[in-house]
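One chain of protein is taken out of this complex; the other chains stay put.
And now, chain A:
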């Protein structure tokens, strides 16, 4: 299926190649570079590029192109999903997935890639299994390895692949047994000029960090499971149990994983926690424009809104902006025309605002489009949909685990059109 993989950085260097079948010359990437040139921005490079003998499927993450070479018909999502899984694995292994990190750990990367595919068909993609096969490098281990000459390759043969719960490694031991769940909800919204909501949706995920000894069997139940409209599960969740009882019952993988992602049914009107008042105008006559933004809280259920960041892509005609914020810091990049205002916390008594003038290119006509405002924010201890975890129980092990659940609401793709 997948013939080869090339890792290409943003300046167009191939800095890693791996072949699972016969070697494919790296000149095949020329087609990719062509397409990259045609697409002005990295994200516009088509994910599938046909060449005379091969097909190039690529994903772009962390400023690296992961280009897979295939030769025959294969569902494109199969390859794309796999490439994303590769990136996730690297991230899991090294904390970050960037060019220098991959170069520093090139041997581990190579070993991991070797295990992930056999003849181009995925073999072991579960992070738990991979970590049993090849231990992720830590500072401590690197030091120990240099002294003792031991290796990163697991000295035990992994049994995880053979077990009926392939996502969990065996023989897990912790002194502190703990299970943390983060319910993170994101609001995707488009707000139009007048402040009315065009579309708003809530998407949520439950990320878990489970460090429990042995083979615990967990159940997680909700107070109001009916809120969940569409769900997708980690393979460990017993689907039938969910179908019949709306209870999540699962044997967790060890470590961090995404248990569930969900969509809140559209009937529930979404409470939009912030509003943006804006007044952006360019005048035909002068080369100056007015710019004013105020951000305020709306339906926050008594919680404070934190980490507010306002970004906006200004039209090409904008030369510079002279703005003064009432709080926080702002930057304007005259090259990319990106305005970014780091607001911080919103104090309802004193609403943050950003005011000033926009200087336009002299002689150029007034831009006929107004910029869109993108908003990021965070609200701690609140799941905006009202979803609540009822209880978490553990079976199968005798100890008492420490359990924790955290709620958070974030802005997803939150846009205000002006």
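The working rule: a residue touches a chain if its C-beta (ideal position, glycine included) is under 8 Å from a C-beta of that chain, and two chains touch if they have at least 3 such contacts; residues count from 1.
One rule holds in what follows: contacts and distances are computed from a predicted model.
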| item | value |
| --- | --- |
| Chain left out of the displayed complex - its UniProt protein name, from "Major facilitator superfamily (MFS) profile domain-containing protein", "AP-3 complex subunit beta", "Pyruvate dehydrogenase E1 component subunit alpha" or "Telomere length regulation protein TEL2 homolog" | "AP-3 complex subunit beta" |
| Contact partner of the left-out chain, one of A:23, A:335 or A:362 | A:23 |
| Those residues of chain A which, in the complete complex, touch the missing chain | 1, 13-19, 21-23, 26, 39, 41, 43-44, 46-48, 50, 55, 58-61, 70-78, 80-84, 100, 103-104, 106-107, 109-111, 114, 118-119, 121-123, 125, 149, 151-155, 157-159, 161-166, 170, 188, 190, 192, 198-199, 201, 203, 215, 217, 229-235, 238-240, 243-245, 251, 258, 261, 263, 313, 315-316, 365, 368-370, 372, 374, 395-396, 413, 415, 417 |
